[in-house]
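Would you mind keeping the following structure in view while I ask a few things?
Note that one protein chain is taken out, while the other chains of the complex remain in position.
Think of it as A and B in the order they're written, each chain with its own count starting at 1.
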Amino acid sequence: MVLLEAKNVAKSYGGLKVLTDLNFHVNSGEIVGVIGPNGAGKTTFMNLVSCLSPITSGTITYKGIRLNDKKPHEIAKLGIARTFQVVKPFGGLSVLENVMVGAFYGKRNLKSKAEARDAAEEAISIVGLLDVKDKDPRILPLAKRKKLEVARALAMKPDLLLLDEVMAGLSMKELEDITEEILKLKQKGITMLVIEHVMKAIMKISDRILVLHLGQKIFEGTPKEVVEEPAVIQAYLGAKFAEKGK
Amino acid sequence: MKDKKIILFFLFLAVLIFLPYIVSGYWLRVLTQTFLFASIATGSNIIIGFTGYPAFGNIAFFGVGAYVTGVMTTTYNVPFLVTLPFCALSGFVLAGILGIPILRLKGHYFAIATVGIMETIKEIVDNMVETTGGGMGLTLPIMVGEPEFIYKYFYYVMMLCMLLSVLICYIISRIKIGYALRAIRVDEDAASVMGINTPLYKTLAWAVSAALVGIAGGIYAYWLSYIDPHTVFGGTYPVKMFAMILLGGATTVTGPLIGAFILEIISELVWSKFIAIHGMVLGLLIICIILFIPKGIFETFKGGFSFRKLLNNLRENSL
Partner (left out) sequence: MVLLQVIINGLLLGGFYALIGIGFSLVWGVTNIINLAHGAIALLGAYLTYYLFVSIQLDPFLSIPLSFVSIFLFGYMLQRFVMNLVVKAQIFILLILTFGLEIFLVNFMTTFFSADFRSVTPSYAGESLVIGEIVIPYIRLAVFFVCVIFAIAMGLFLDKTWTGKAIKATSLDIEAAMMSGINPAKIYAITFGLGSAIAGVSGTLLTLTQAFSPSIAGGLTLRAFIVSILGGLGRIEGALLGGLILGVVETLSSYLIGESYKNAIAFGLMVLVLVLKPSGLMGRKYYAEVKH
């Protein structure tokens, strides 16, 4: 079943086209990876899905509902949750309270504080932050703040989770942890759209991969197909691998 | 820790309740004035401190409340206490309507737009000479009774107004909406993708804040029994209110109240010595608060007073 579908989606700021004619879909239960060099339009696409910026032309539908004129909070209530590339924890609120915001206002829309606390603790335990739940997130290391973002999104009980570079800047050990967590979430039936630069991880978790370059889709396929596609290697992997000296 | 705070608060309350039987009429007036500022600062803190929108011109609703009571008691002979719900309602509705366009602005722009609203309302009141008396001001009916009784009456009414503001702030900080407001304060984008209807909550916060400030205005009008546009809209109220909020701590429930007590009592002690230059002293006092204790006294002096902390505060925000 198709959960999210983009038809001829384009976005421009003034005269600058950041996305052109994007067509693709995400099926229920899938993990779809989105890759591409900087400036490919990945985060722009995610901002369009969460309605933080308006679509210039084309349509995005979710469960058959047109998202074009929706507000971000309405999207959240429909069951779409996201994280931010630049983490945005609510400083001044503890980790637990941060996640409670998600439980209060996400799709779950809980009313009582006790329920919200239970839901939040569940989400926190999934990402393994129980030991720091009363700390102010501003003092936590980056890896934990990224986990907090995921926990906050999970507390919203999403059907579709948009992960924007949750792995960037993490150590090998932390990478393995978070990869495993993502696969666990998949087993729970959460569909995910994952933007990532860390190739190894994204190849491991994705069912399908969408490759963007300069605002256009240049390829779509399984991880195996992606690594073998010359256009992708040319545009993205080639440069990337050359950098690393592989 | 928490229990200690609550016990302390009720102790403080008990002292306030019995104080009128001990202190002189002069101090009753000073304290009533302090309650007034505590109400304004606490009420305004809902939009300023909790939601993070620096509504510099929030005093506009104080003026509106004052004139609602003024006009209702003079023109329509409505009893004073009956006018207070209307003060709250007019603040609530006005901020609710104005909030829809104005709360789209942020930071400086929002702050000055609220000043614009304040000045505009002031000018409108100034021009409605037939109902408001215009620039000549409006004289309200004076309450009948012994001066002794009247002093105490306003002392308690103003105290209730202050307690109402604190209570509402406390409730807001404890329930679901409090979490939404705090999320909005830190990051509005993140708040909205988590399902928070940010325009609605911001507007609601401003409306509640305006309602509380409106009630304080109504009581003020009847207390002084004379109001004019230049004193109730603006003057030094906005900056005093902000200084109190900062002094006590903007993100807390009782911070503005404590800030109001400290600043009003200091000013009162200073005023009597420097009547001729009191404005200059007030200006300097505010500059010093901003320079040395912008985070509030509690945050700054957590774990004891020291001059080094003051200097650290200074260093933190300097270029």
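Rule of thumb we're sticking to: a residue touches a chain if its C-beta (ideal position, glycine included) is under 8 Å from a C-beta of that chain, and two chains touch if they have at least 3 such contacts.
The shown structure was predicted, so the numbers you read here are calculated from the model rather than taken from an experiment.
Chemist: Quick check: which displayed chains does the absent chain contact?
Modeler: Counting the whole assembly, the omitted chain is in touch with B.
Chemist: Pick from B:46, B:72 or B:111: which residue touches the chain that isn't shown?
Modeler: B:111
Chemist: Hey, which subunit B residues sit against the chain that's not shown?
Modeler: Subunit B touches the chain not shown through residues 48, 54, 56, 101-102, 104-109, 111-113, 115-117, 119-120, 123-124, 126-127, 234, 236, 238-239, 242-243, 246, 276-280, 282-287, 290-291, 294, 314, 316-319.
As a working rule, only the chains that are shown with their structure count from here on.
Chemist: Sort out for me which residues of subunit B touch subunit A in the complex.
Modeler: Those residues of subunit B that touch subunit A are 174-176, 179-180, 182-183, 185-187, 189-198, 251.
Chemist: Would you tell me which residues of subunit A are touching subunit B in their complex?
Modeler: Contacts found on subunit A: 50, 52, 71-73, 75-77, 81-82, 84, 88-93, 97, 100-102, 104-107, 109-111, 113, 116, 152-153, 156.
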